[in-house]
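Left out: one protein chain. Kept in place: all the others.
For clarity, chains are labelled A, B and C in written order, and residue numbers in each chain start from 1.
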């Protein structure tokens, strides 16, 4: 497996050695339940609160504002449904057409419960227009939820502008920052809620968090023992939480250096791949998340491209939702106006902390061969 | 820490060495996202499905019937709210007075949403009366949820009788089997849903499961990418899931032997402790969960007993909800008719896979001294 | 999700490309759905003087399953009489591949459709009687293609 090249870091990341080391004591030695009175419990509780403090610091927030969940999906659901059911008599939500399903599907579900949802369009690079957003806010608007950075194409939204508009209009603003948190500096001044997850930044799977600005009331999704200030019950996953905090610590310490390196890779990827005929970069040319590059290939179906690369030990993904039963391509690519044919042939390459120059070079040698192979067996011939 | 005696295994358990070993590969080597198409993803998916098969086998269920969650609290919420919101036009739920808050608080919340809930009383040993249960079922009854074994006093309910009644009456039956699963053989013939969690049986915190009989439709709590057959979205915690399956494998392989050993400890604990004046066993004398022993001490407040034992390196817990702001003692102890004073002075001793005879002996030497000490500083004198 | 056999056929597909000399083509699928299959047959005769599929190949734009089923359906059909070939069921293709994920079963349908279309086109060009089964399948393919076009245009307008 040593030869494998993992370029799917926006799906999930390998857990860093330091993170595993940080977690290890919390299974066999410090295994207490953080609610227990005895020393085992107290030490677990301290470890949890130290981790919470670290996450809070990363957002310049206070500890009371961090709620641990099991995933960003849960955090998104808690933020949106929790506010929807908190008893505020407002029934309009504004979001974008390019959200992750854990925001998009929640909004669709709320529509069935009687809410009205505005799905803002985006431009060709995937950007929401803050003016357009401002124009859709009404007296009935409960929440605006716009993701920070897109998971398929890497586009970064003008969050500080959007958040400021919401603050001025007295509307609560939530952002799904799963892909941006720990990768780029975040502008959070007027952000009321923010979701993140550990496994996208070299932490363990199964831990997420919601930043919840003090004073905002939510209805819990999971009732029970009253953990996390009553907002999320269930015995806390101490090892996971400690691992999350460690991963965040590393991510913030390394952010600038890593970002430069990944931006370098991204430049190289874009240059080399768009030199292949009939290809197109999806997303922003500049200002994008550093770790995501999404490119479409005419006359190739994305899934088979991923599978062919896999044959060479290269892990990537496709924006096209080929596995979805209705066979429609990615809603994100369609939202930015990608022609269907190109939307079916998209490849997402996402780098991470472990990615090396040598891997990028090797990938860029193999990719054109694979593209060639697939175009050869396609009925649509591309004159190269 | 080597001298510490951990007797709080119903709060949580140390993770077994074999379980950690089983999990280890899934952080740094097999870290793929189980939804990914490439080999990393496929291997993660296989690991998850093998784990699912193992859990299914432990319940004589099929793999499709196992839904992974992050905790039993989540599983209980999913089972109860998920059914409540599934679109069946029935609005009556039957439960008991001694459920875990992740069932009890959900029922209370549903009452606010317009449901009617019957909280069945229990007898002095904590048993629900199946006839009484049968009598409360109406045409409007959607669900009966009764826990398998109680987490505070260890009482095991007549689940097969209850489940049979529900089946006959066409009412869906759910059981919170957190404390019983892997500890005693379960009678599941007519059980429709069952919740369990890994961290109570020497698996990791942060993984739970819901067994959901084929054909029962639930509304998801967490919408999103459609994981777990659409019932619970969020990237799956593969390491945790693999660890859960390993812990279950061990628990089932060792069940008989461990049960005998823990029952032996329980006998010894009951004999020795109830020999201390003004004490009383809470729960069943026979037929209880093997790992839980709950005893009340007159004129002692439970929390300080736990804290005094902790001074001696002994981890236990109290049934009294001393940390709850309203200062009311355990709802379970009150439900079995324990006088308030005794309910305030309860101690729960719970053993596990790692508990040794030597630890039990040492605990039983220290406990009477500690009881004596606390009674000495109490205004209520016990004539010993 | 995919069986080993599917992945094997995807990695080393049989009968790929365009036959130099072919008797007919069957074209199915729609680029808007991400699956297009062109199937080429060359018809010959066996010892009993029955018309058989002497050679066969395909060109496919599509996912792993589309490519693997293209490979498999041509393997199964090769050497069969036209009548036998027309009787191949998509389930046989999927089963021989060790099964397909439910959302991918349509690929095996596409593959047998492509084969049927090729035989249909061959018989029609020759002016031969076309068996009922092929006529029915052809009608179905036409209908789907029309539906796809409609869906395609709706998707296209969505993407503006």
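Note that in this section a contact is a pair of C-beta atoms (placed from the backbone, for glycine too) under 8 Å apart; a residue touches a chain by one contact, two chains touch by 3 or more.
Just so you know, these numbers come straight off a predicted model, no measurement behind them.
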Given B:25, B:230, B:264 or B:337, the one touching the chain that is not displayed: B:337
Per the touch definition above, residue among B:220, B:313 or B:329 touching the missing chain: B:329
Sole contact to the chain not displayed, among B:87, B:170, B:215 or B:379: B:379
Contacts of chain B with the absent chain, listed as residue ranges: 299-301, 303-304, 307, 311, 320, 322-325, 327-329, 334-335, 337-341, 343-344, 376-380
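Here is the rule we use: only the chains that are shown with their structure count from here on.
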Longest centre-to-centre distance from chain C, chain (CA-based): B
Chain B and chain C, separation of their C-alpha mean positions in angstrom: 55
Distance from the mean Cα position of chain B to that of chain A, given in whole angstrom: 34
Contacts with two or more other chains, residues of chain A listed in rising order: 303, 307, 323
Overlap residues in chain C, where contacts from two or more other chains coincide: 1, 64
